[in-house]
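Below is one structure; the comments refer to it alone.
Here the complex is missing a single protein chain, while all its other protein chains stay put.
Coming up: chain A.
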Amino acid sequence: MPDGMSVAEARPGARARSLGALPRDGLLLVLLAIVPSMLGGFWIYGIGVCMANAVAVLSVSFLLRYGGEVSIGQSFFLALGAYCVAMMEREVGVSVVVSLPVAAVVGVVLGLAFAWPSRALSGIYLAVATMALALAVPELILLLGPVAGGYEGLYVSRAPLVGVSVDLQRYYLPLVALAAVVLLLAHFRRSRQGLALLTARDHPRAAEAFGFSRGYARLAAFAISAGIAAIGGALLAFAASTVSPNSYTLWTAIYLLVGSVVSLGSLGLFGALVGGAFITLVPQVLASWGDWVPILYGLALLVVVVLGDRPAEALTKLRKRLAGGRGG
């Protein structure tokens, strides 16, 4: 009898979530900041790549959270950012601190260029359209010819700071960038554009009635997501020190999607790191599994479909159902 429920009964436990994750994230940052003084080179390299991947996972989670859409084409924007860094180093001789902002802008522009013609698509249709992007990546890179290094790829060696160990820079730049992206996204959540995108995702007509068209919402969500992916790609190129066409295949895009689901679509530091760690480590572990890998990823994609665009909520609901509760 929901109609008879009094206002007082409905209130407990209903408070909006506050910024309770901040102390934990702070601790996590401190921990990550002192890692290089405790662990060896292999770990520094691995965690650096993992943090770059975390930014890439955030780009998928952002689109899921603010656009309500699944993209299987993020590897395109990842490759864009990575090749921006590698090619600008080779052609212009600048380091990642110069090429990363360029990568972000190019990512946003190409994100808009893709979102505009596909703005009427949604759900599985948009996902398939984005998949076309992912499939095109390796061929596009080879089409660029020697300037992109062909099959071999390019080496990213120039570090922003002189006199500081390059290995440490390959670790700390992704760390700083990841923390910055998380902070920027936390601020975005409270902005008027953030409120508009979240409303448009659940109630496009309500968003329209208050001045934000569906086209605006789609373009904005996609462009920002593409920009984040390009930043992730730029970081990945620097952290891993190489770029090559076979790092940006359809599988990369699927890894990213699965990573986002494993992180429960989180836009926080911890969730992003879980997703980043997942997509950094699992391919290594699975390398010995052979034929089972595609099957596992098929299953993982099924999980994506079942959990929908609110993985955390869907999981809570599932847990309640398994516990036999009827939701009170």
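Definition applied: contacts are C-beta pairs under 8 Å (C-beta built on N, C-alpha and C of every residue); 3 or more make two chains touch, one makes a residue touch a chain; residues count from 1.
Methods note: contacts and distances are computed from a predicted model.
Asks: Out of "Alcohol dehydrogenase catalytic domain-containing protein", "ABC transporter ATP-binding protein", "Decarboxylase" or "Circularly permuted type 2 ATP-grasp protein", flag the one the UniProt entry gives for the chain missing from this complex.
Replies: "ABC transporter ATP-binding protein"
Asks: Can you tell me which of A:113, A:128, A:147 or A:209 touches the chain that was removed from the display?
Replies: Residue touching the absent chain, from the options given: A:209.
Asks: Using the touch definition from the top, which of A:157, A:191 or A:246 touches the missing chain?
Replies: A:191
Asks: Need a quick check: the contact residues on chain A for the chain that isn't drawn.
Replies: 2-7, 10-11, 13-16, 184-185, 187-188, 190-196, 198-199, 201-203, 205-206, 208-213, 216
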